[in-house]
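With one protein chain held back, the other chains of the complex are shown just where they sit.
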Amino acid sequence: MPATELLLDITLGVLLLILAGAALHGTRLYTGIISFIAFGLLLALVWARLGAPDLALAEAAIGAGLTGVLLLSALGRHADEPAQPGSAVRTLATLLLGVLVLILLLRAVLPLAQGPQPLPALVNSQLEASGVSHPVTAVLLNFRAWDTLLELLVLLLAVLGVRQLQPAGRPRPGVWPLLQAWSRILAPLSVIIGGYLLWRGSHAPGGAFQAGALLAAGVVMLRLAGLLPLLRWENGLLRLLVLVGVALFLTVAAAGAWFGAGWLNYPAHWSGALIVLIEVAATLSIAASLSLLVVGERQELGR
Amino acid sequence: MSGASLYLGLGVLLWLLGLHGLLRLRHPLRRIMAINLMGSGTFMVMVALASRSGHNDPVLQALVVTGLVVAVSATAFALRLAVAHQAHRSRQRPTGEHEE
Partner (left out) sequence: MTLALASLLLPLGTALLMLLLRLRSGIWVIAASLGSLLCAGLALHEVIEQGVQTLAIGGWRTPLGIRFELSSLTAVLLVFTAMTHLLVAIYAQHSRHSHARNTDYWPLSGLLHASLAALWLSRDLFNWYVTLELLGLVAVAMIILSGPRAHAPALRYLLLSLAASLCYLLGVALLYGRYGVLDLDLLAQASEADHSTRMALLLMTVGLMLKAALWPLHLWLPAAHSSAPTAVSALLSALVVKGPLFILWLLWSRVAPVDMTESAGLLFALAGIVALLAGGWAALRTPLLKTLVAYSTVAQLGYALLALGLLLRWQQSELSVALWLFVLAHGLAKVSMFLAAGEMQATLGSKRVASLKGATQTMPVAMFAFAVAGGSLIGLPPSGGFVAKWVLLQPLLLEPIHWPWALGVLLGTLASAAYVFRVVALSFDRADATPPDYDPDPFAQWLALLPAIAVWGLALFSQPLILWLSEASG
């Protein structure tokens, strides 16, 4: 590998470590959160470097975007913590222990740079039969579709968990006019790019999750700009949106088990179409759930 | 030393940094960030493993996408729970300790 690339990797690594350290130990909480958001952006760059553009897209929308909004809005509620008096002996002991564990972990991890990899070849050989031509999408929605179904349930559970919380009773801050103006342009753009990512997912990096996250970012922006009405859980349509991904997925799975070849078995000629259908439903659910998680208030989630 | 080994080591280091933060820090937001660092470290190990020996392993990349969704759901829930907890505490002690 050329020396310049190695240099780039090392620089990226050092920057990531500095930002991570600042996120945890920065003197003010605000600095920590900003460092953490920058860490997420840089991480997206690393994923792209490592040949994982699907992840780079997801990380940029999630790690930097939605988590950032959540952290900053949580900051308003929290006091800066009192400085912790650290004793030198304890720090030294922690450091020694940390180095020891690190050496053990490195001894376990580094030999793995050469290990058997039977699965990539297998995925490629079965790609024809999967109904999509992008291998990551084929794994997510066909070979390991059960993981994806459960993952949608995890998202649903997070929304349900937030619903059980008592209201925070926080007054919404006044809307910043510039945000309003910008979001009128950016939100439609997020719909277009989201739709494009979803469509692209069957043959190139992209797919339901990336598209859903981007749509959610658009919804969050509109909501923060006060351009969107309150989304109420009482609204049947919203509940349908949150649930449609899991419900459709389960219906396909069960229909396969009772009428077809088996649980989550797509019929041979239909798999491409079914995967697209499931992806569209999953995108809608992911977008609705993530928006509720980030900007959902008592009025929206309330009973 | 190749790029993959470098990122394997970096992933482990981030994971450990996150674990240390979780055990040492007390503020809920810092602890949630620490857990996310652990997650990023784990994902980095997985992505570096996926990229070793030139060709990319789509299975590992798909696993990381799933892991990312799980992580963001759990983080969002944890943050909202931390906010609700803080709101409850400052309501009980209305001296306004949450104001900076």
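All chains are identified by letter, namely A and B, in their written order; residue positions are counted from 1 within each chain.
The rule we apply is simple: contacts are C-beta pairs under 8 Å (C-beta built on N, C-alpha and C of every residue); 3 or more make two chains touch, one makes a residue touch a chain.
Because the structure is predicted, anything quoted here is derived from the model rather than measured.
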Output for the hidden chain's shown neighbours is A, B
Contact with the hidden chain, among A:Leu72, A:Ala108, A:Leu189 or A:Leu230, goes to A:Ala108
Touch with the missing chain holds, among A:Leu42, A:Leu57, A:Val136 or A:Ala158, for A:Ala158
Residues of subunit A touching the missing chain are 104-105, 107-109, 111-112, 115-119, 122-123, 126, 142-147, 150-151, 153-154, 156-158, 160-161, 163-166, 234, 236, 239-240, 243, 246-247, 250, 254, 257-258, 261-266, 303
Logged for subunit B, residues touching the omitted partner chain are 15, 18-19, 22, 28, 31-32, 35, 38-39, 41-42, 45-46, 49, 60, 63, 66-67, 70, 73-74, 77-78, 81-82, 84-85, 88
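As a working rule, only the chains that are shown with their structure count from here on.
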Rounded to the nearest Å, the gap separating the Cα centres of subunit A and subunit B is 12
Note: in the complex, subunit A contacts subunit B through residues 1, 5-6, 9-10, 13, 16-17, 20-21, 23-25, 29, 32-33, 36, 39, 43, 46-47, 49-52, 54-55, 58-59, 62-63, 66-67, 70-71, 73-75, 77-81, 84, 94, 98, 101-102, 105-106, 109-110, 112-115, 117, 119-120, 123, 135-136, 138-140, 143-144, 147-148, 151, 154-155, 157-158, 161-162, 165-166, 168-170, 207, 209, 286, 289-290, 293-294
Given the complex, residues on subunit B that touch subunit A span 1-18, 20-21, 24-30, 32-34, 36-37, 40, 43-45, 47-53, 55-59, 61-66, 68-70, 72-77, 79-84, 86-88, 97-100
